[in-house]
Every structure is written in structure tokens, then in C-alpha cells.
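Structure first, commentary second.
The complex is shown incomplete by one protein chain, all other protein chains being positioned as in the whole.
Coming up: subunit A.
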Amino acid sequence: MVNIIWMIMIIIGIIFAMLNGKMGEVNEAILTSADEAISIVIGLTSILIFWLGMMKIAEGAGLLNKLSALLSPAVKKLFPEIPANHPAMGYILANFSANLFGLGNAATPLGIKAMKEMKKLSQSDKASNSMITFLVINTSSITLIPTTVIGIRLQYGSTNPTEIVGVTLIATVITTISALIVDWIFRQKRRRWE
């Protein structure tokens, strides 16, 4: 599916640009966006090296196990395929905690590591049930304090920059719960097919 989506995005883009007289912009976009992608990944590299290094220490000191022992009862039901003491659980919980506190920079490396551990469990190049559930929770991101948005509101002279914290939290909780329900429905559908 990703092959088709990727091709369609580019083909539609180029054909649309032809009809729309935007070939100049598209030409420019191809060059600059490839460049930009490299700098984004390089920016991510420093974070990946730092946080995966830190987390290796945490794992070695037994902290990751402690975290999963402490929190896994709450999320075990969401990931029935992951054994309770598997490192995947520790990284999943560390990723959730980082997201919760708005530490997006730290959350991404932990999430990638969690995916890697889940791949060790599934031994396949197909997304497993646990991976899909994990990613769906990540895309609907539960954040307690949306710091970036508060920053923008402050910058443009809001009388109460933090007034959106409550509604954002309600919205994000509703989104996450609905995402889990949708995920569950698709999971049942897959099971029937198999």
C-alpha cells in the first residue's frame, strides 16, 4: 500500500503542476526538500545517539525493567502479544512517558527502539498487531502540556496562552480512545481473514 500511496502523491503532484503552471515550484521543491530531509535526519541523528545511549545505561541499571514492572499492568491489555518482562514493554512505556511530558525529542528514539524490540518478537517485515496499536497511540499523541502551541500563542499576545490546555487534553484523550477502538475493529477484521 505504501508503494501506491507514494507513487500517487508524486504522479498527481507532477501532473497537477503541469496543468497548473507550477512546474517551477515543483522543480524547486524536489531539490530543496531532498536537502531539507537530510538536515532533518541529521538533526534526528544527534538525538538518537544521545537518547539511545542514555537509555542503554538505564537498561543496564535495571531502570527500564522497573518502569515496565510498575506501569505494564495498565497497558498490558493493549499489547497481549508482548511478554510482561520483554524489553519491548519497557521501551513502549518509556516512549509513552516521554510523550506525556512533551519530550518529543526523547520520545522518537525510544519509540524506534520499541519498534525494533517488537520486530524481534514478530520476525517479519509485516507490521504486527502490537506495532499498529503502538503507532496509532503515538499518532494521536497524548500530551499533557502542548508547549509549542502555548509558545506561539504567547508570541502573538494571547491574554491567556494556556487556556487551550484543557480542551487539547480532552480532544487528545477522545482521539486516542477512538483510535484504539478503530484499531480494535481492524484487528478483529484481520483475525477473521486469517
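We take it that a contact is a pair of C-beta atoms (placed from the backbone, for glycine too) under 8 Å apart; a residue touches a chain by one contact, two chains touch by 3 or more; residues count from 1.
Operating definition for what follows: contacts and distances are computed from a predicted model.
Per its UniProt entry, the chain excluded from the display bears the name "Spore maturation protein B", taken from "Aspartyl/glutamyl-tRNA(Asn/Gln) amidotransferase subunit C", "ABC transporter permease subunit", "Spore maturation protein B" or "Fe-S cluster assembly ATPase SufC". The missing chain lies against subunit A, touching residues 1-2, 5-6, 9-10, 12-14, 16-17, 20, 22, 25-26, 28-30, 32-34, 36-38, 40-42, 44-45, 48-63, 101-103, 106, 108-109, 111-113, 115-116, 119, 125-127, 131-132, 135-136, 138-141, 143, 145-150, 152-154, 156-164, 166-168, 170-172, 174-176, 178-179, 182-183, 186, 190.
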